[in-house]
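Heads up, the thing below is written out as structure tokens.
Every protein chain of the complex appears in place save one, which is left out.
Chain nomenclature is as follows: A and B, assigned in order of appearance, with residue numbering initiated at 1 for each chain independently.
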């Protein structure tokens, strides 16, 4: 059981924080897309819980945690309410939201990886599912809103790479039997800081070779 | 076992009616999007069976009913054939189709909720899965057709709310040990009538606060 980085109650609180900030990002996109209040709630739920839901369906952890923990289900609704009434203010503090989103990314890539490993998957598969947990909700958000997933676009700051680094650190620790809470926390913090740096310095991944010069910018 | 509202054979017939009208809505969108006959059949199947399929995958009822009941699989194909040959006539009776679609919505939000509860989920989660069963097929239809899900758009008549009301009535009945066939039928009828009223009087949900005046209408 590597699943807990911290004590169960601390872990649960951190999970709820991660779910909350992911839900904020879903609700804000819904407002921008001009959805009604129910659309905002649905997109908040899908963004916040989608990554873990996809992971649980794949590893066979059924019913998924998203449907067995009432707090997981209600937190996105609170986020949706907040955005519905205060979205100009929330958009104004977008950079604060981004910091929390980076924290959620760091946390979920670690817990996703350890959960998958607990269910008997191999190291590479566990890391892949850690990445899925961290970014799946955002992809589901963009697919439901009929947008090209921001994860895949070249003109966005690095998002997958910090999660890949975090998940890789975790499986390396598992491989060498060194996954202490401290090591897990370090992996999460590394992903968190890398994402903050990517946003601060606008780090972007290259596109395909020869693509840079010949293609019109979108 | 709350799953049957009515006797099994009546229930099965009602299920097939619901599947049929959902399939009609999928096939009509496919015709409007200019898909070929196989695309029409695929979209009819996805719309009709998608909601129950997503529910079954989440609660672990595998293989899903959509793949174990031949009638469930063949009904959408019949609907697709009908639309392929008679779509101008079917579009002309769109309001009749809408009435049946409302009936499917009412029925599926009830059976979805009771199925989830039978698989051991909590009351809130069961209601959420009842909603998913009722609206999931329509969302899958719109995602596959590359449209913004009509469920999320502010300029459509209320669709989720009647299903939420129906599912909530069911879990209230379960909570107080009062889920008789009559109560189930009442919940389904309530959702059905609410949806009819929403279409008749163009009830719509509000958008986010301050959004109404400042954003250009799409």
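Throughout what follows, a residue touches a chain if its C-beta (ideal position, glycine included) is under 8 Å from a C-beta of that chain, and two chains touch if they have at least 3 such contacts.
Everything quoted here is computed from the prediction, not taken from an experiment.
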Among A:71, A:88 or A:122, exactly one should touch the missing chain; which is it? A:122
Where B:127, B:145 or B:165 are the choices, the one touching the absent chain is B:145
Interface with the unshown chain - residue positions in chain A: 57-60, 119-122, 124-125, 128-129, 139, 143, 146-149, 151-154, 160-161, 204-211, 215, 218
Please output the residues of chain B touching the missing chain, sorted low to high. 30-31, 33-40, 42-43, 53, 57, 60, 62-64, 67-68, 70, 73, 83-88, 143-146
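Everything below uses one rule, namely that only the chains that are shown with their structure count from here on.
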Please compute the C-alpha centroid of chain A, do the same for chain B, then give the distance between them in whole Å. 30
